[in-house]
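One protein chain omitted, others in place.
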Amino acid sequence: MLPTLSVLNLNGAVPQIAVAGAGMLIMLIDALFHRGSRRWAAYLALLGLAVALARVVESGASAETILDGALARDGLGMAFALVLIVAAALSVLVAMDYLRREEHERAEYYALILFATAGGLAMAMANDLVAVFIGLETLSISLYVLSAFFTGDAASREAALKYLLLGAFASAFFLYGIALLYGASGTTRLVEMGTAIRLAGTQADPLLWGGVALIIVGVGFKLALVPFHSWAPDVYQGAPTSVTAFMSVASKVAAFAALVRLLVVVLAPAAPLTSALLALLAVLTMTVGNILALAQDEVKRLLAYSSIAQAGYILVAAVAGEVGAAAVLFYLLGYAFTNLGAFAVVLAWSRRGEGRLPFSDLAGLGFRRPWTAAALSLFLLSLTGMPLTVGFVGKLYLFGAAVQAGWTWLAIVAVLNSVVSAFYYLRLVVIMYMREAEMPLALQRAGLALGVALAVCAAGVILLGLVPGVALDWARQAVAVVLS
Amino acid sequence: MLQYAWLVLVFPLAGVLINAFFGYRLGRRACGALATVAVALSFLWGVGILAGLLNLPAEAREVHLALWDWIVAADLHVGLSLLVDPLSVVMLLVVTGVGALIHLYSNGYMREDPDYARFFTYLNLFIVGMLLLVLADNFLLLYLGWEAVGLCSYLLIGFWYQKKSAADAGKKAFIVNRVGDFGFALGIMLIFATFGTLGFREVFERAPVTLQAGGAVATAITLLLFTGAIGKSAQIPLYVWLPDAMEGPTPVSALIHAATMVTAGVYMVARTHVLFALAPVSSAVVAAIGTLTAIYAATIALVQTDIKRVLAYSTISQLGYMFLAVGVGAYAAGIFHLTTHAFFKALLFLGAGSVIHALGGEQDMRRMGGLFSKLRVTGITFVVAWLAISGIPPLSGFFSKDEILAAAYHSGNVPLWLIGLITAGLTAFYMSRAVFLTFFGDSRVSHEAAHHLHESPPTMTVPLAVLAVLAAIAGLGASAFNGFLEPVFEGAHAAEAGGLPEAALIALSVLAAVVGIALAWLMYQRRAIAPERIGARVPSLHRLLYNAYYVDYGYQRLVVRPLHALAQWLARSFDLGVIDGIVNGVPALVSGMSRRLRGWQSGYVRRYALSLVFGVVIVTTVALVMVRTI
Partner (left out) sequence: MSLTQAVFILLGGMAVLGALGMVTLRNLFHSALAMILALFSIAGIYVLLEAEFLAVVQVLVYVGAIAMLILFGIMLTRDIVGRASAVRNRQWPLALAVSAGLLAVLAVALVRAAWPLATYAPAQGGVADLGLALMGPYALPFEVASVLLLVAMVGALIIAREARE
């Protein structure tokens, strides 16, 4: 029988369609009537994201599938989708003034952000490994292109090429893992795969274990977990800063969404193995990320290493499996505001045509740019995990989940790492407020869009830190509704 | 009244906000006055709370105020809730009372500093944090206050950040405290893992049931908490930051690094006495570390020449006394000494500040002397504080110190008591030395400093006078004080054992003080024994003490530098070169080939790819080994 539209039920896929559709519309309008400023493209992108967001919020979660079982509309998927859409919208705001300043304002930028988001949404909500993979590729290829967006810039091109080559490598492993899991279960549908694995019992099927390992490698690459992290510092540093900001948040949200779904829906019977592997990676990632961050003298690269370490913290809760899902979600929400905000400040302060922001440039800015400096301090304190910021509540929840699941030693390692991280985060604050500028750098006025983005990020960090209850409840209820 | 206890937090918080945003616009006088009034209001409000508490029957003096639910999740509930009981009220009054006086003093002391608004903002923020710490009703809030006062402490130590030594001292305090805070955080986590809650009431109620007395969990929790106290209260081995913290402005040294913040560790141990009662081993550790620190720091203070460093080591030593007290279960005595110490040590610091101020920044006692006649008020108040800390009756220090020594003696730890007694003698000696060198004898003041030598303005001398009165008479309230605190520490009585009668103990500690003072008098006033000669007789000992046992040097060599080198090495090797290193090692095997190809390719992508595949092999191998299919 031919499938009909009612079977496909496109209504439920409105978020994806709105996001991808807005992207295509931008391309089309730009091709037909491109004249002058491309600001309209940003507004159109925001509109598409707003529609998607409204749809996600309004439709509510239910443990059912659409598109003939391929797309899950459960709380888990919807919640991660929401975080992703918010992150994308903030990224658009952050980029608007920056692109104009760097004379790279082009409509394709926003289209690519939207396509990447569409790929991420597929990863978060797909109930099919093939769809997860294609979503991952869509996200990745968009990011490769975005990394190369400042084509005149050698660093940007080099970053993109490195990312592309290594990403292709990692994708091959991911795909191989899918093949092995398909071999073990005979299906690519996640729910059915989970059932098959449960029925087969926990006896050691090498296909299952091999598949699990390779899938973790594939996801681990996107998350820049050690030892799959080597691309991240170079790419984060070389890519345009607005892209780095988007990349550091969006790929994490999407990849963690897929990982959590895999852990909860498919790999729950294999929990001892997945937990052990992830714990190993978490320890490596946190420790190496933090130690390397200590030795940096440039903000963008520092934040790259800090992002690596942050992925390690989140992984600590992922180790706890189902228990940690809500913590992962909540932390990512806070992380989206925090990290995007931090990068937004880097972008506002870096010199024109130059992505780098050496520590020495920060000196004295605490008083010359009091509001922006206060915002950056807030973001850094939140990344450190200072109380009254979202970072504190988030870390408490992450590590608490690990303790609850019996991974106390891992939580201890994580706390120790947070302590270490305070050194390099607070060092920036100290430089801003406690050192005189030797050669004051010429600062541009931040535009309105950037100001709005910073204000939203700061408000998010503070509100989620002061009254986290609502968001925590939301996260908990969301992950409780899982398709299975 | 009691329901509105939270107002004590609001006054200084308002001060912070106003001064942070409008401080410089308000002008110097208004800014300082505002900050001072804010703390004074808190103090007055605190007095009101005390009255409210006294109206209640003794056993009902424990009020929990839930103000606001902060984190509410299924398994975790943390509220902003305050605990008002005799212990927290005592701390509240000490913090705001001494705090208000020091704020007033700062109006005079900082009157030439261009950064006055920043200074008063930090100072008020400190008061907020400290009040949060002492009023907290759960461990998380306690931790929040703990971190907040730590932050203010670093900011204020490094207040004159243009001076490299000040910036370094701030950094050192930060780093050393991280170590302690890590232990503290772990302790809190362990409490949460054990009890499933962080509220004081719940934890202390369940502790006797949940924890096995003397068991591993109880010991671990209390030792971890004590680690935090070691860092914050500058005990062995984490005391090294406190002497350097004297780089901050003197009012800061008086408020934060003498009277209040550094005693937070003592307060915390007293607050969690229910847990420590279940862990005798931990209590013994607390007492031992406290006693050791007391005598250790006192010996260093014997030979220091910088007046503020003498006082810093003295503070470390006196904190050791307090830990000795809480370690042997004499919690009320510990808190009492905390209170009297806040008076006389703040007074000593403020007096020293007044001297430094008068001499235009001079801190070396070898270039002072004979100042008593020039600085009347400062001199007299300083003498009161000196006699108080030395333990001369009937001044406050005598009562509080004697109580601790008696408790140590009765707990059966005669060696601890003996060390405490010797320390009392040493304390009397080094304080007398400082007084004689500074205020008496011939003037060694440099000519230009002598020229504009002047007594400090009233904003500085009034606090001195008030504190001097308190330092003198506070001891008389000892029994009332203990009675007030009694309900908090019920069930934690120090054991009463036989032995020497009370009077003999008192006589011995007074004797120790008198001997110390007399010896110092002979050496530094009468010059009957030349101190230089003694120093020359045992030069190595003198050097050892003067350099504070070379501990800083040792830390630098054994901890700081290796860690720094490790980080650098890791950065270099991991970042670019793990694979590089291996690759460079391989040429030994395939030398000809590799040399020919060197320089042909300069990109690093292949290495990244290699490390990636290497990771894949590891992960897959681990996975397969773990399920034992190989």
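For reference, chains read A and B in written order, and residue numbers begin at 1 within each chain.
The working rule: a contact is a pair of C-beta atoms (placed from the backbone, for glycine too) under 8 Å apart; a residue touches a chain by one contact, two chains touch by 3 or more.
Fair warning: this is a prediction, and the values are worked out from it, not measured in the lab.
Asks: Of A:Phe149, A:Phe337 or A:Trp407, which sits in contact with the chain we cannot see?
Replies: A:Phe149
Asks: Per the definition of touch given earlier, which of A:Ala155, A:Leu207 or A:Leu416 contacts the omitted chain?
Replies: Of the candidates A:Ala155, A:Leu207 or A:Leu416, A:Leu207 is in touch with the missing chain.
Asks: Which one touches the absent chain: A:Pro15, A:Gly135, A:Gly167 or A:Pro387?
Replies: Reading the full complex, the residue touching the unseen chain is A:Gly135.
Asks: Residues on subunit B that touch the omitted chain in the whole complex?
Replies: Subunit B touches the chain not shown through residues 579, 582-583, 586-587, 589-590, 593-594, 597-598, 600-601, 606-607, 610, 613-614, 616-617, 620-621, 624, 629-630.
Asks: What subunit A residues would touch the chain not displayed?
Replies: Counting over the whole complex, subunit A touches the hidden chain at residues 2-3, 7-8, 13, 20, 23-24, 27, 67-71, 106, 108, 111-112, 115-116, 118-119, 122, 126, 128, 130-131, 133-135, 137-138, 141-142, 144-145, 148-149, 151-152, 180, 183-184, 186, 205-207, 209-210.
We adopt the following convention: only the chains that are shown with their structure count from here on.
Asks: Any idea which subunit B residues touch subunit A in the complex?
Replies: Interface residues on the subunit B side: 69-76, 140, 143-144, 147-148, 158, 161-162, 167, 171, 174-175, 178, 181-182, 185-186, 189, 192-193, 567-568, 570-572, 574-575, 604-605, 607-609, 611-616, 618-620, 622-624, 626-629.
Asks: Applying the document's contact rule, which stretches of subunit A touch subunit B when the two form their complex?
Replies: Within the complex, subunit A contacts subunit B at residues 161-162, 165-166, 169-170, 173, 204, 206, 209-210, 212-214, 216-217, 220-221, 226-228, 230-231, 233-234, 272-273, 276-277, 280-281, 288, 291-292, 294-296, 386-388, 393, 396-397, 399-400, 403-404, 408, 411-412, 415-416, 419, 422-423, 426, 430, 434-436, 466-469, 472-473, 476.
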